[in-house]
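Only one protein chain is missing; all other protein chains are in place.
Let's turn to chain A:
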Amino acid sequence: MLDGLTAKLGGALGLFKGQRELTDANIEEGLAAVRQALLEADVHFKVARDFVESVRTRALGAGRIQDKSVSASDQFVHAVHRELVELMGPEDAKLVFASNGPTVILMAGLQGAGKTTTCAKLAKHLVTKLGKRPLLVAADIKRPAAVEQLRVLGRQLDLPVYHEDGLEPPVLCERGLKEAIRTGRDVVILDTAGRLHVDDELMEELAAIAKRTKPHNQVLVVDAMTGQDAVRSAESFHRKLALTGVVLTKLDGDARGGAALSLKAVTGRPILFAGVGEKIDDLDAFSAERMAGRILGMGDVVGLVETAQAKIDEGEAQAQFEKMVMGTFTIEDMLAQLRMIQNLGPMKKVLGMMPGMGDALKNVDMDDKHIKRIEALCTSMTVKERLQPDLLDMSRRRRIARGAGQDVADVNALLKSYKGMKQMMKQMNKMGLGAAMGGKAKRQALAGMSPTGELSGDFGGPGLMGRLGGAAKGLGGAAKGLGSLVGLGGGGGLPEGFDPSMLGGGGGAGGSGGARRPQPARDKSKEKAKRKQKQKNRKKR
């Protein structure tokens, strides 16, 4: 599934067989492949059908790419991707703020979608990024302990939570708004009970809440794992509420998230944020670009498109660039990648499923101890050696082994792994997948190094990764490429701000490996000690 589209479209062996022109005839198979990918990603079948038609128009219509040097495959991928990104945008959609009085944000959605958690995340975002003073209103009087859940989150955030027993939700919300005015809060976030769109009574209740509080933002919270039903429920919520935006949750998993496309198609409203974990900080800005790659099950489509784009923009320069980059896959790159793959856990499995990758990875032992030993060997090398492994003759190898307290055989094994990895990179490039590692990712990778290959990172951190800073930072790009390649992490890539230089410090970055860590307690009250204990306990998770 993962490699479906990629394998079909990519390279000279793909559907378009190196043809230079897109035609009515050769586009059919490509469109069928895209439709299949969309359906597998849970895009609603009608939305998928419409989408495919739009791609056809774009690819063959007036706006088609005229440049004959761009292959049919690249033209096609470009059309698919642009269409998807445009449909999914805009990315810079913002919450609306009231010109006077408190801003009201109504959160609605199905049961278990993530509303309460998202309320807390949003509150934190508003406090830290925009200096707001939100009030949370607990208006879910259905689910047992729902009020308590929000109160616990409110305490973690040091924010007030309004609730009064015995009130119907519309009245409760209206009082909440008054409370906000009275206490000088500038945002009110209404956490409502989960409801199915077929539940008329509860849908009416939602309308009543909206009528009384006149929310500036009416946000639908949707689970990224939602299937075809996303269309039906979003339609109903939109009809009842006139939504202003959507938050997509649980994107830290491996759901392809086709619901995002369905939602956009049905409501026309922007996706405001992406939920990428259970912690209060796990809220990302939405990226249409990453979402597009994720839905197509080919994060690398971004890379492919970039390659296509680059060919259009830069022509020959791109090829030169690729060659140069391939020459700079160094031992440091390998180390950083091993760490990254190790940290992502299931990623090895996922990568292993891709044609050609399984074998390449087999030779790469990725357990902790092994990586420690590689690290030791690397520190024993000079920077120059790390960047140009060809220099490593016998005498250098002996010196390195001694320095690391290991045998020459270990150095040889390291070099063998290195060659295996390099081979793998080549293979990826051949498959067209390399584009994920190429294009932007590689440009970013290069940005971490000066043209002479000297390290230029500004990482003051101690330890090996501090020293490897430049390369590691560069690989951030590559890491993102890989992340989006397998559809892991936030919105298809790794979460924004993911910094592989953290990997050396053992920080569990990345959606898939991240431990559940508590919110930092910043409360001075007497509960502080208690919370600290809790924090300790939770760390054990």
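The working rule: contacts are C-beta pairs under 8 Å (C-beta built on N, C-alpha and C of every residue); 3 or more make two chains touch, one makes a residue touch a chain; residues count from 1.
Methods note: contacts and distances are computed from a predicted model.
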| item | value |
| --- | --- |
| Listed names "Molybdopterin synthase catalytic subunit", "DNA replication and repair protein RecF", "Signal recognition particle receptor FtsY" or "Pyruvate dehydrogenase E1 component subunit alpha", with the criterion being the UniProt name of the chain not displayed | "Signal recognition particle receptor FtsY" |
| Of A:Gly89, A:Gly176, A:Gly245 or A:Gly258, the one touching the omitted chain in the full complex | A:Gly258 |
| Residue in contact with the excluded chain [from A:Gly30, A:Gly89 or A:Gly114] | A:Gly114 |
| Omitted-chain contact residue, chosen from A:Ile181, A:Val198 or A:Ala242 | A:Val198 |
| Sole contact to the chain not displayed, among A:Asp42, A:Asp74, A:Glu289 or A:Glu375 | A:Asp42 |
| Those residues of chain A which, in the complete complex, touch the missing chain | 39-42, 44-47, 49-50, 110-114, 116, 142-146, 148-153, 156, 196-198, 223, 225-233, 235, 250, 252-256, 258-259, 262, 265-266, 278, 345-346, 488, 508, 511-516, 518, 533-538, 540-541 |
